[in-house]
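Apart from one protein chain that is not included, each protein chain of the complex appears where it belongs.
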Amino acid sequence: MNKVRMGMVGGGEGAFIGAVHRHALALDGQIELVCGAFSRDEGNNQRTADTLGLDDNRVYSSWEALLKAEQALPQNERMQVLIIVTPNHLHVPISIAAIEAGFHVFCEKPAAISLEEASSLKTALKKSSVLYGLAHTYLGYPMVWQAKHMVASGALGNIRKVYVEYPQGWLSANEESHNKQASWRTDPAQSGGSGCMGDIGTHAFGLVEFVLQQQVTSLCADLKTHVDGRRLDDDGAALIRTDGGASGVLIASQVCAGEENALKIRVYGDKGGLEWQQMEPNSIICRPLGQPFQVLRAGMGQPGLCEEASERCRTPAGHPEGYLEAMANLYRYFGKAVKAADEGTESQIANELGKAAGVPGIDSGIRGMAFIDAMLASSDSETKWHAVPSAE
Amino acid sequence: MNKVRMGMVGGGEGAFIGAVHRHALALDGQIELVCGAFSRDEGNNQRTADTLGLDDNRVYSSWEALLKAEQALPQNERMQVLIIVTPNHLHVPISIAAIEAGFHVFCEKPAAISLEEASSLKTALKKSSVLYGLAHTYLGYPMVWQAKHMVASGALGNIRKVYVEYPQGWLSANEESHNKQASWRTDPAQSGGSGCMGDIGTHAFGLVEFVLQQQVTSLCADLKTHVDGRRLDDDGAALIRTDGGASGVLIASQVCAGEENALKIRVYGDKGGLEWQQMEPNSIICRPLGQPFQVLRAGMGQPGLCEEASERCRTPAGHPEGYLEAMANLYRYFGKAVKAADEGTESQIANELGKAAGVPGIDSGIRGMAFIDAMLASSDSETKWHAVPSAE
Amino acid sequence: MNKVRMGMVGGGEGAFIGAVHRHALALDGQIELVCGAFSRDEGNNQRTADTLGLDDNRVYSSWEALLKAEQALPQNERMQVLIIVTPNHLHVPISIAAIEAGFHVFCEKPAAISLEEASSLKTALKKSSVLYGLAHTYLGYPMVWQAKHMVASGALGNIRKVYVEYPQGWLSANEESHNKQASWRTDPAQSGGSGCMGDIGTHAFGLVEFVLQQQVTSLCADLKTHVDGRRLDDDGAALIRTDGGASGVLIASQVCAGEENALKIRVYGDKGGLEWQQMEPNSIICRPLGQPFQVLRAGMGQPGLCEEASERCRTPAGHPEGYLEAMANLYRYFGKAVKAADEGTESQIANELGKAAGVPGIDSGIRGMAFIDAMLASSDSETKWHAVPSAE
Partner (left out) sequence: MNKVRMGMVGGGEGAFIGAVHRHALALDGQIELVCGAFSRDEGNNQRTADTLGLDDNRVYSSWEALLKAEQALPQNERMQVLIIVTPNHLHVPISIAAIEAGFHVFCEKPAAISLEEASSLKTALKKSSVLYGLAHTYLGYPMVWQAKHMVASGALGNIRKVYVEYPQGWLSANEESHNKQASWRTDPAQSGGSGCMGDIGTHAFGLVEFVLQQQVTSLCADLKTHVDGRRLDDDGAALIRTDGGASGVLIASQVCAGEENALKIRVYGDKGGLEWQQMEPNSIICRPLGQPFQVLRAGMGQPGLCEEASERCRTPAGHPEGYLEAMANLYRYFGKAVKAADEGTESQIANELGKAAGVPGIDSGIRGMAFIDAMLASSDSETKWHAVPSAE
């Protein structure tokens, strides 16, 4: 077998996102999970490994042990990529250690818990030749690529407005009524300086910048903490402006009672508009000015899709794909780039890295941190507009 | 026949809203249009009157002539209510003249073109005993009353968030490509100091205050004029806060290419959320926390509806009602109050006025003006929050 | 005033459809209700008349009295059109009496309670010059005309399939739990030989023949009576075939618990398909083969609408119209034809009658009766296909 070999830190029983990564990496049959340090709880760690059918000698009690032991294995056996699905505050320390040990890294978002920490990670990456991917899952959806294409192709004309919203309701009540997920996400030490904005606001922000291929330059935010005793924001909104002259609104909230995971983006230019929502991800509504609206649909060979959208579909129209497939698309392109980097010719490397350019990396991570910083600063300020520092 | 007799100023051929008012007043068969001054263009005026089957001697060349002549008629013949559907800058002058002439007034929104002008109208009303209604059409929808009821009844718990949005696309291109509607609405002299906020932002704002029965106390706005040569805002958004501790976002835009008339409100409390949209007005989505979501449906005798919603339905479930019926509901309650005021006993008057309290009046008009002023001031300012002066 | 004068038989308090007719005739301000015999119950009759503001001397205790008294009035005062909204078994006797008395007739559907009775009505109409309209309300919707246009224009190519369904749930439990509506509709003496097929199956059938402009030639039906003690069918379905080579399915049921009034039609040809549903009446989904699907939207001046659809809209896009407006469209064209017939020149008459050709008449009534007969016969038979006799 010649699959790409990956290991995982975090993601033991009771964690949500670790299992998502494992489903996603497995879906195309091109990647193999070969080792892991899933939990500091020994029993949890072992049970998780057993469920996954891992060899006992590649189940490690800590990420440090994992890195050390895997480095010692022969090159054609050892892990190529480390997947990091720990609480946020460990993302950078583990990423840097892995990078320095020569492993590629695929990290759950956010990349870091501060802009400064994200920059240190970028510095580490610059000194190394390893690849770094960031799990902005929603950017793996075919129809998000189609949205980007429609903007880039000029189909909407000059972009005037962008509205992005991400209402969830699962933090409407206090943490005691919740699970493990809620507790670390609302702990500043583990999660960083922001709760809701870090957890889901960054998704909304990243979606805007990806679809528009513009940078948000300034914003004016109002963040809230609604639940007694909670230490981080659980809700907020901002007016935003981009370097391409668009303006709009960003909403992210985890106290919209009854909402599930309703990420949605709408973009309007002087020639038309589009709308995409994550909970019905296989459709884009296109609103050409002065014509009836159209619905473009995901699926292999569907009319009207751009190449990037088409090649991210695994089924024909009407056979719905979803969240796991979106994440699997990130793994697909990242995995191919890793394979090329580790085994390929120069032209293969160039080719696969080109395609993998669609996988968010450290620059997305830095943008996310800059966004969070600007949101926090703006919300505390009496001044209207706050700059989001541009990525150099 | 003993119908309530109404006259109309404005609303000649080519106007949009005049015809809406005429359909709406006629729908229940309780109101009769008896006279009008529909256009300064004599031919248009006469043709409109002919189409409506008016007596020739009650078609007037100006609103001044109308008021004078109708005053001279016997009490049981003359117009009881003057409907004003002219461009905005005439709303107050005609309203005051009508009030002083002893006629009730039902006016297309906005009530005025400035807060000061609206206050002068309120002063005139205080000196008089006539009734004044304002055509905030959307407040005539049964399910808007249901939304208000759900908030008031505590079904959603303590209200945390409100998002209201009103995207339209019909002003995406410049006025030359449009009709009469567009041209006066974007002319400051006729429309007032704001374009989009005055035209549709006030609807969004009024809907928030009606459903929540809270006042918006402060806001932070970003208004735009996207189309070259246009003199008033055609787009904007604001962060908002209410005196009940809720916060949220208000969006109103007339350059969302491809959008029709997509007014929508979402409210979230600590026990649940609701969602209503004008383009599918017969449903409310109810999201009780921790339970599957429900859809309440308009219709006579439908389960779960409050009395105010039920009595605003004319058909059983599944026989859709719409915009004209919503406006007709305003006319229904206003007409009944007029009838009681002009012919009724004291207890009838009290009863009908109580029910007609649901018809927006001058206080709604003043709130709308205060909103526009605050939006304009905020948008021009570097300071983040601007107060919306409270109605005394 | 020069409105078309109409009178009404039936439709007292507690009746559903009478009020619908009154709203609908009033909506455009072109028709006046001048007299009525609303109920055999004297109190009900008078209260209904009072609510409507009728002159006391034009409130009649019976339809016979109404016809006699109105005939005696001067031509420019007396009723021009009699609206019949009684239980079904009176439709033909009253229609024929009105026709013989020289009045135009606008009748709630079904036209009759048997094919034979409907034929006798047609014979009466042939001997007379009065106009006869039948309230197939759904044929008043703009987007039903658009559907007809799309088929006729060849946009869908050669028609292969038609699926029509009309599920309601309001007769899921037995009559005791229901109102007046349910009881007469399930009484053979008042309703005719069929319950559900007569009440709503005919709407579904009429919609198919209208949109396709083809006749259903044969069908194979399975009717059911689900509720104990009910004497007529409350549910059924049929395979159908048309003279244009299309085939499909017709479903009508009043025991689909929880359904409101979900009439829906889908048509597919070799070049594309369309879908329209009554509960969201302002949209048609168009599915051109090999292209993304489109949604055409009702509204004045909307792109892509045919003339017949456009002129049936009273509001711009996004201001929803509904069931009452659809019925009002039947009254509009019928009223204009009556006005022309009674007062117009020959060319006006021809013109208005041409337009009024869109209002269903006696031939639709006869088709409906033939449909019911064929459904009943087929359901009782072991033979597969039963002919629907063609209208000569």
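Note that the chains take the letters A, B and C in the order they are written out, and that residue 1 is the start of every chain.
What we mean here is this: a residue touches a chain if its C-beta (ideal position, glycine included) is under 8 Å from a C-beta of that chain, and two chains touch if they have at least 3 such contacts.
Keep in mind it's a predicted model, so treat the numbers as computed, not measured.
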Would you indicate which residue among A:C220, A:L324, A:I366 or A:V388 is in contact with the undisplayed chain?
A:L324
Of the listed residues C:G12, C:G29, C:P110 or C:G272, which contacts the missing chain in the full complex?
C:G272
Note that subunit B touches the absent chain at residues 286, 290-297, 302-304
Sites on subunit A contacted by the missing partner chain, in the whole complex:
1-3, 16, 19-20, 22-23, 26-30, 33, 52-55, 168, 170, 259-262, 278-281, 297, 299, 314-325
Note that subunit C touches the chain not displayed via residues 156-157, 160-161, 163, 165, 167, 169, 172-173, 220, 222, 224, 226, 235, 237-239, 241, 247-249, 251, 253, 255-259, 266, 268-273, 286-289, 293, 381-385
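The definition used in the following text is that only the chains that are shown with their structure count from here on.
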Check the residue numbers that subunit A and subunit C use where they touch, and answer same if over half are used by both copies, otherwise different.
same
Approximate Å spacing (C-alpha centroids) for the pair subunit B, subunit C
34
Which residue numbers or ranges of subunit C touch two or more of the other chains?
297
